[in-house]
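Notes follow the structure.
Missing here is one protein chain; the remaining ones are kept as they sit in the complex.
A, B and C label the chains in the order they appear, each numbered from 1.
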Amino acid sequence: MINIDNVSYSYKKGGGVSNINLTIQDGEFVFLIGPTGSGKTTILKLLYMDLFPKAGKITIDKFDSQSIKKRKIPYLRRRVGVIFQHYHLLEDRNLFENIALPLHVLGYDKEEVVELVNESIDEIGLSGKESHYPHELSGGEQQRACIARALIKDPEIILADEPTGNLDPVASFELIKLLEQISKEGTSILMASHNYNLIKSRGHRIVEMQNGSVRQ
Amino acid sequence: MINIDNVSYSYKKGGGVSNINLTIQDGEFVFLIGPTGSGKTTILKLLYMDLFPKAGKITIDKFDSQSIKKRKIPYLRRRVGVIFQHYHLLEDRNLFENIALPLHVLGYDKEEVVELVNESIDEIGLSGKESHYPHELSGGEQQRACIARALIKDPEIILADEPTGNLDPVASFELIKLLEQISKEGTSILMASHNYNLIKSRGHRIVEMQNGSVRQ
Amino acid sequence: MNKLIFILAEGFKNVWRHKSSAVSSVFSIYLTLIVSGSLLIVSQNTNKLIEYLRDKYKIEVFFKDSVTEKRVEELTADFKSINGVNSITIISKKDAERIFKSQFGDDILSILGYNPLPISCVINLKKDWPSRIDIKPIISNLRKYREVDEINHQGKLISRIENYYESFLEIMVVIVSITLIIAVFIISNTVKLTILSKKELIRSLQLIGATKSFVKGPFIIEGVVHGLLATVLSFYTIIGVLNFSKYFIYDLTRFDIYYDQVFIFQVLLSLSLLVGFIGSNRAISRFLK
Partner (left out) sequence: MNKLIFILAEGFKNVWRHKSSAVSSVFSIYLTLIVSGSLLIVSQNTNKLIEYLRDKYKIEVFFKDSVTEKRVEELTADFKSINGVNSITIISKKDAERIFKSQFGDDILSILGYNPLPISCVINLKKDWPSRIDIKPIISNLRKYREVDEINHQGKLISRIENYYESFLEIMVVIVSITLIIAVFIISNTVKLTILSKKELIRSLQLIGATKSFVKGPFIIEGVVHGLLATVLSFYTIIGVLNFSKYFIYDLTRFDIYYDQVFIFQVLLSLSLLVGFIGSNRAISRFLK
């Protein structure tokens, strides 16, 4: 369960979010929309504790932003799968190694890693490109690799920031369906998106941001 | 005028484009659509001569891919404004410096640079954020900065690769209108996009790619 | 366990992946080790060098004509108790004859039929004085004896060498400390440069949920491998140069450079590991807030 309780954050140079309240239950799928610069990415960063609220409190499962110790943050992040707006694939590792990294962090052994990663690459339709480095993949392929990397460790919470920006309509639709299926199994999902056509009328909650606040 | 004459290119690890034929007149606005990995970015790279065709010939104004000398490529690129799929804003320079860079390359003097850049930042609605570094801008703001950087030198040709991926619907619509206006003044524009809803029924030519070829 | 293997493997792979920066890094450590190693050898030989120079300090005492060999023996036994005197060699009339021959090319006996040369003795000074040697009290002590005719000594040379003795030791300490500080500094800088291009990797790992030690591990292993390479290279360089110059210097000055291979290797190794470890740790920690 995710709970954002009256949270505010402001960057040194201005901008940020204020008085955000939002609760996401286990297995709930919530969309976050709003114009450029309205604070969607900021909320997601607060959730994976890359930023800490200036006021208010964020609770994710047993972790909360006020009492968590710095060295405990990695353990929070291991439960959260994040699809970043700017992918952060590692340029000096190939597709296979990039997707395998979260498993190495969790200490999986070699056979498990190979099996899980191959399966996942298959799923995103990139088999045969295991040895491609990020710059040898198309924009959409990189984005899919990021999705695979976020999902491979079976996270309890998924945070997705504009995951369809470089995907074609078919692939975008498939991603939504995949996420819906995962959410049915009990995973909470918060997804920021501009693609209103894609998300409307699928029956999920839509939270709209404007100028750093949630529009009621 | 842009002319792609039976061009093929293949990457070492496979993938690429084959037998592409496409002519874009001065002042024409052409959309390039197609699923992920179909070769859109590859065609754009061939046009700004980051890649060279393995077969066939590309002609852009007086430059052609078969006879151009390496040290002449910068002069071709100065006439072309490119909006890259992965922005390539410089992380260690702020918004102002990033947008000013093409003018410095062209040797504009200081006053001109300041005037033009401020004007352009105003236009994309980011005034007040001149001193923000790229990581201090939201995804959409970065994308707009890239658009401003491509347009500031008044290019004769604009190549745009998925320029609306991180823009909200309103901003995307405004971009299209801006590009239409620029194209009316005689600039050729080739824009790769997944956002079919945005580009359909605006009366521009749409070229569809599939598996590295143009679908007729 | 799996994590440990991964971290180790990553560390070794990194050495190879970043070949060109590895060369720079190893080279910086190498240079530092060469300087430190040379200083180590110089400082180990400082005492030997001082002793070598002090070996040349001699006080010659000439006795009056009337003094017999027996009396000289008694007197030199007395001299020995003077503070600072190490050993005494008596130069008998016979010895003086030989010296005369080598000095003037002629046999004094064959010229004169008898030997008019006085008995003398050479006083060698103790070499292991903790501080500077002052020969004045010794000389004045010797002058007290009626039987002593003349005293020859190289007082000026001695005081010149002794003047530098203390300041030399001080300078050595200063240079060694400066070198060590510079060593940490330069290594941490090289590692920082290397890591600069890996900021992205570090950030990604952190966002994926890697702990600090997981992120640091490969870098520190990489640093340690660089340190080991530099140790081996600098060790053989130093030993090579030493072996060469040892004979050269011995041949010219009869000064025998002292060195202990095992000790040098241990110092170089611990220096490179310590400094390399501190250096990489410092550099990574900057990026790991």
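The rule is short, and it goes like this: a contact is a pair of C-beta atoms (placed from the backbone, for glycine too) under 8 Å apart; a residue touches a chain by one contact, two chains touch by 3 or more.
For clarity, every value in this text was computed on a predicted model and none was experimentally measured.
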Omitted chain - touching chains that are shown: B, C
Residue of C:Leu4, C:Ile82, C:Val173 or C:Leu196 in touch with the missing chain, whole complex considered: C:Leu196
Contact with the hidden chain (one of C:Asn14, C:Ser28, C:Thr76 or C:Ser280): C:Ser28
Listed residues B:Leu90, B:Val170 or B:Ile206, member touching the removed chain: B:Leu90
Sites on chain B contacted by the missing partner chain, in the whole complex: 48, 50, 71, 74-78, 80, 82, 84, 88, 90-92, 101-102, 104-110, 149
Touch residues of chain C, complete complex, unshown partner: 20-21, 23-24, 27-28, 31, 60, 62, 65, 96, 99-100, 102-106, 108, 111-112, 116-118, 120, 149-150, 152, 160-161, 163-164, 182, 186, 189-190, 192-194, 196-197, 248, 251-252
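Following the convention adopted for this analysis, only the chains that are shown with their structure count from here on.
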Graph class of chain-chain contacts, one of line, ring, star, complete, other: line
Interchain centroid distance [CA atoms averaged], chain A/chain C, Å: 62
Centroid distance [mean C-alpha coordinates] between chain B and chain A, Å: 29
